[in-house]
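What follows is chain A.
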Amino acid sequence: MLMWTRGLGIKNKSLLIGILIIAVFSLIAIFAQAISPYDPSQIDASKLLMPPSKGHLLGTDSLGRDLLSRMIYGARISLSIGLIAVGIATIIGLILGSLSGFYGGFIDTLIMRFVDIMLCFPTFFLILAVVAILEPSIFNIMIIIGLTSWMGPARLIRSEILSLKEREFIQAERAIGASNFRIISFHLIPNAIGPVLVNATLGIAGAILLESGLSFLGLGVQPPTPSWGNILIESKSTLGVAWWITLFPGLAILVTILGFNFMSEGLKKILG
Partner candidate 1 sequence: MINYIIRRLLGIIPLLLGITIISFAIIHLAPGKPVTLQQSLNPKVSLEVRARLERLYGLDKPLHLQYINWLKRLVRLDFGRSFSDDRLVLDKILERLPVTLIINISALIFIFIVAIPIGVKSAVNPDGLFDKVMTIVVFIGFALPTFWLALLLMNLLGIKLGWLPISGIKSLDFEYFSLGQKILDLARHLVLPVFVSGLGGLAGISRYMRSSMIEALNQPYISTARAKGLPKRQVVYKHALRNAILPIVTIMGLSIPGLLGGSVIFESIFALPGIGRLFYEAVMMRDYPLIMAEVVLGAVLVMLGNLIADISYAYVDPRIRYKK
Partner candidate 2 sequence: MENLLEIRNLKVIFVQGNSVISAVDGVDLDISKDEVVVLAGESGSGKTITALSITKVLPKSAKIVSGSANFNGMDLLQLGEESLLNFRGKEIAYIFQEPTSFLNPVYSIGNQIIEAIMLHQNKSKKQAREEALDLLNLVKIQEPQRVLLDYPHQLSGGMNQRAFMAMALACKPRLLIADEPTTSLDVTIEAEILKLLTDLKRKLGFSLLFITHNLSIAKRIADRVYVMYKGKIVEEAGREQIFNSPQHFHTKELISAYEKIGRI
């Protein structure tokens, strides 16, 4: 299928596809202002619920807003939420996981029990409960998703560190008197980062999924700010009438997540 890639010396097709897809969406998100044909919040009462046409490539919604423009800005919102939420989760996971793996003993037991308890909560329930208290906003959502997704990275880093801890180069560092902090930060974590990166890539996809679910329920990104999830809110009421409102945002989410999945498959091959 992608035979020509071999000619270019590219062996990792998954990574290539993944990076391509994500790059396209990222560029769309970054250059939203330049690309977007209309202002996403521009209401046009004369063009309500119009199917895709030359003027509006993806159609319009029930307030006459151009769907394509809304989706372009939605890309920016969804991608940044995904990225930052996973960033938060990974940092928390790195800290807790490496402390747990490195020091072992009581700290390890404590942190791992904490992980077990957190894993008992259905993620959505936790997120919703916090949203009920902290009012939905883009900032809050990033933090909430981050705070409820750190368990995976924590466990990963912990097991990586457990296996790396006893290796010679670590013993050597200790022998020359390196501090624990130094060992963890400069030697253990960089070597353990492979699976964490793979996990983070999948995590971004998961975060985007969570955000769109939340926004769909009205508890995520609040209208009029567009997010792929909250555009889908309208699809419930326009079911059977305006297929484009249902199809395109969902398709965007699907392709984005596929992109991240391809990327993580590709990364897995490189990072082992």
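The criterion applied here is as follows: contacts are C-beta pairs under 8 Å (C-beta built on N, C-alpha and C of every residue); 3 or more make two chains touch, one makes a residue touch a chain; residues count from 1.
A word on the picks: all candidates are chains of the complex that A comes from, given by their letters.
Since the structure is predicted, the reported quantities are computational estimates derived from the model, not experimental observations.
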item: Interface partner of chain A in the complex, by touch - 1 or 2; value: 1
item: Contact footprint of candidate 1 on chain A as seen in their complex; value: 113-114, 116-126, 128-134, 205, 209, 212-213, 216-219, 232, 235-236, 239-240, 243, 246-247, 249-250, 253-255, 257-258, 261
